[in-house]
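Removed: one protein chain of the complex. Kept in place: all other protein chains.
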Amino acid sequence: MDKDGAQDSLIELRELARAFSAERDWDQFHTPKNLAMALSVEVAELVEHFQWLPSGADAELDDKKRLGIRHEMADVLVYLIRLADKCHVDLREAVLEKMRLNGEKYPAGLVRGDARKYTEY
Amino acid sequence: MDKDGAQDSLIELRELARAFSAERDWDQFHTPKNLAMALSVEVAELVEHFQWLPSGADAELDDKKRLGIRHEMADVLVYLIRLADKCHVDLREAVLEKMRLNGEKYPAGLVRGDARKYTEY
Amino acid sequence: MDKDGAQDSLIELRELARAFSAERDWDQFHTPKNLAMALSVEVAELVEHFQWLPSGADAELDDKKRLGIRHEMADVLVYLIRLADKCHVDLREAVLEKMRLNGEKYPAGLVRGDARKYTEY
Partner (left out) sequence: MDKDGAQDSLIELRELARAFSAERDWDQFHTPKNLAMALSVEVAELVEHFQWLPSGADAELDDKKRLGIRHEMADVLVYLIRLADKCHVDLREAVLEKMRLNGEKYPAGLVRGDARKYTEY
């Protein structure tokens, strides 16, 4: 919580998700394994919106689809935050650390405009 | 950016991910459809760590597995943030909105201690 | 087994997968839940080959990628066969039954050339 009383959103959402689960006594189901499965299911519901589209860019979406996509993204983030919470992972720090590693694996000068996996170099 | 100069982490990470992609000229590959696929692949790499474990709780993990899990979570969040960015979705707002809807679908008094899907009620 | 001594391939592969698992004492890990997770992981390894390609058609693939795709498909089928075996599902009968249902949900005359999900009609 900073001087403005504003909380970082990853912390704010973690607290909300914790409370949501506690109120429903769902922690008993939220093992890391189960949460990982639930996360994969929500991602697939997101993927489903894109599967028959050429690229998924805005012009290909109507309002109903756009709302569905927005809601599925929310579900994905909630399960990811729950899983990180149960595994004692600070998501922000994990991303900063991983992006440093990715920067070394995919040097900008070497991979520019090339989507091959780094193991193919 | 608040008075302390501290940025909300979802914004901070979005900016980092944007810059990472721009430096590598990868935006051409980052259609929403491709990002949704990449997101599902990263989630599966996370799931893989848990697939043969009883619950995935801390006592079942060694340091190598814990680091792998942490890094896969980071990859999942980065692709989710990229996808949200390309789809003009504010992830924090989307979660707040979705949790309100979920609260209506799964009233605490009704679903307490029950993991069945709301459609089964 | 028919007069030629040839076995139906879904039966033949089920028997091979059973023996493979039994020789390694892996049945203890092969709960339906774990097999479903493993199946999703193998599918993601298949998806990974296609994620940055325009369509995945032959002209976009080199020999290495083609071999990888072939092997991932094999892994997917093996886990599906294992899961069906553990759940006492006859895959051939299940498909015949499901295709009859799909035929009713998506009547050829109605959905011709349209990929929208049947619930959208």
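Think of it as A, B and C in the order they're written, each chain with its own count starting at 1.
In this section, a residue touches a chain if its C-beta (ideal position, glycine included) is under 8 Å from a C-beta of that chain, and two chains touch if they have at least 3 such contacts.
Since the structure is predicted, the reported quantities are computational estimates derived from the model, not experimental observations.
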Displayed chains contacted by the hidden chain, counting the whole assembly: A, B, C
Residues in subunit C touching the chain absent from view: 2-4, 6, 8-10, 12-13, 16-17, 20, 23-26, 28-29, 31-34, 36-37, 39-40, 43-44, 46-47, 49-51, 53-58, 66, 69-71, 73-78, 80, 83-84, 87-89, 91-92, 94-99, 101-103, 106, 108, 111-113, 115
Where the missing chain touches subunit A, by residue: 29, 34, 37-38, 40-41, 43-45, 47-48, 50-52
Contact set of subunit B toward the excluded chain (per top definition): 37, 40, 52, 115
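Following the convention adopted for this analysis, only the chains that are shown with their structure count from here on.
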Whole-Å gap between the CA centroids of subunit B and subunit C: 27
Whole-Å gap between the CA centroids of subunit A and subunit B: 1
Contacts with two or more other chains, residues of subunit B listed in rising order: 29, 34, 37, 40, 43-44, 47, 50-51
